[in-house]
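Here is the structure we will look at.
As you look at this complex, bear in mind that one protein chain is not there, while each of the others sits in place.
We call the chains A and B, going by the order they appear; numbering starts again at 1 in every chain.
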Amino acid sequence: MSGHIVPVRVYIGVFLSLLVLTGVTTWVAFIDLGPVNTVVALAIATVKMLLVILFFMHVRYSGGLTRVVILAGFLWLALLIALTLTDAFTRQWSPLPEGWGASTATPQSPR
Amino acid sequence: MHDAAAHSYGLAHHFEDIEQQHEAGNLGMWVFLVTEIMFFGGLFAGYAIYRAEYLPAFEAGSRLLDIQLGATNTAVLIGSSLTMALAVHAAQTGKRNAQVFFLLLTMVLGATFLGIKYVEYAHKWEHHLVPGLRFAPDEMLKPGTSLPNVQLYFCFYFFMTGLHALHMIIGMGIMAVLTRMAWKGRFHSGYYAPVEVSGLYWHFVDIVWIFLFPLLYLIGGRY
Partner (left out) sequence: MSTANTEIAAAPRVHYLNAQYGVKSWLLTTDHKRIALLYLGSITLMFFVGGSAAVLMRLHLIEPQGALVQPETYNKLFTMHGVVMIFFFLVPSIPAVLGNFLVPMMIGARDLAFPRINLLSWYIYIIGSLFTLYAIVSGGVDTGWTFYTPYSSTYAHTQVIATALGVFITGFSSILTGLNFVVTIHKMRAPGLTWFKMPLFLWAMYATSIIFILGTPVLAITLFLLALERLLHVGIFDPALGGDPLLFQHLFWFYSHPAVYIMILPGLGVVSELITCFSRKKIFGYTFVAFSSMAIAVLSFLVAIPSAIKVFNWTATLYKGSISYQAPMIYALGFIGLFTMGGLTGLFLASLATDVHLNGTYFIVAHFHYIMVGGAVMAYLGGIHFWWPKITGRMYPDMWARIAALIIFFGFNLTFFPQFMLGYLGMPRRYAVYPAEFQVLNVMSSAGASILGIGYLIPLIYLIWSMRYGPVAPSNPYHAKGLEWQTPSPPPTENFEEVPVVTEEAYAYGSEEGAHA
């Protein structure tokens, strides 16, 4: 039965890299980089994810169909988040019509 | 009619050969993981919206998490992914004792993760940080952060880590079954698909945490 056998030293190497990256991301959280903090955190998390996918999950040694399936999943997730954010980021664009605005009486939940 | 001589142990009757079964199992698990990406994805989308909307409240909530426990748990889970990969390796190379050892070690690390999670949840419970149950953080909130918005942060904290923990528990169950099968010598170089496929699931759960850790624990502006 086919199935690539990944050498143990590769697994150890990936494991150590993951630990190091965890330490780095935790350390960076204590440094003020403004909005770049988020970018760095997500970038590191992405690298960690890629290490797990490519080596622990053997995708480095897998065929095209597996990769297409994974890409489709991430693409669809990106679509969900991106499209939803387009609403959040553009709420301020349309001015409220005349007479509309936050009413002083906030409806209370009936419970 | 498929040839009886070609029938190897563990081959289901509707597959032509073990190769086809192995490939189908792998593809099936990957497709399932894509559904899990979208399932968790809905929570990540909600998180993204509310974090963009209420960043100060989310930062305040994040500061109330224990960053050391979170980082430790991350290391624990990464370790369990290593042991899982080594268990698959042992199955591929037909080493029975190594299989059992690494599967058990994976379970131990998984249990450690859940134990630390329990400690964190208990702490939240004691400090009235559970949404909907008389939510009342001890810490004085900065002006500009409203209590409902901090509660919203904790909604996502509990929902996302809770759903993740549920997947861990299911994973532990799967590991238990695999350990028993491995003990009985079921896996060898000609048949190890269940271990490989369960490994994929376990690594996926690890990846979800790889994102949960920075998004929940590290946004507190702790400087």
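Methods note: a residue touches a chain if its C-beta (ideal position, glycine included) is under 8 Å from a C-beta of that chain, and two chains touch if they have at least 3 such contacts.
Everything numeric in this text was worked out from a predicted model, so none of it was measured.
Student: If I'm reading the header right, one chain is hidden. Which shown chains does it touch across the whole complex?
Tutor: Hidden chain, whole complex, touched shown chains: A, B.
Student: Quick one: say which of A:5, A:50 or A:65 touches the chain that got left out.
Tutor: A:65
Student: Which of these touches the unseen chain: B:49, B:67 or B:104?
Tutor: Checking the options B:49, B:67 or B:104, the one contacting the hidden chain is B:49.
Student: Given the full complex, what residues of subunit B touch the hidden partner chain?
Tutor: Residues of subunit B in touch with the missing chain: 1-2, 12-16, 20, 23-24, 27-28, 31-32, 34-36, 38-43, 45-46, 49-50, 53-54, 131-133, 146, 148-149, 151-152, 155, 159.
Student: Going by the touch rule given at the top, which residues of subunit A touch the chain that is not shown?
Tutor: Against the left-out chain, subunit A lists 65, 72-73, 76, 80, 83-84, 87, 106-111.
Methods note: only the chains that are shown with their structure count from here on.
Student: As a quick test, compute the distance in whole Å between the mean CA positions of subunit A and subunit B.
Tutor: Using C-alpha averages as centres, the distance is 15 Å.
Student: Applying the document's contact rule, which stretches of subunit B touch subunit A when the two form their complex?
Tutor: That would be residues 18-19, 22, 26-27, 30-31, 33-34, 37-38, 41-42, 44-45, 48-49, 52-53, 67, 71, 74-75, 78-79, 81-82, 84-86, 89, 92-93, 189-192, 196, 199-200, 203-204, 206-207, 210-211, 213-215, 217-223 of subunit B.
Student: Enumerate the contact residues on subunit A facing subunit B in the complex.
Tutor: Going by the criterion above, the answer is residues 1-3, 5-6, 8, 11-12, 14-15, 18-19, 22-23, 25-26, 29-32, 37-38, 41-42, 44-45, 48-49, 52-53, 55-58, 65-66, 69-70, 72-74, 76-77, 80-81, 84-85, 88-89.
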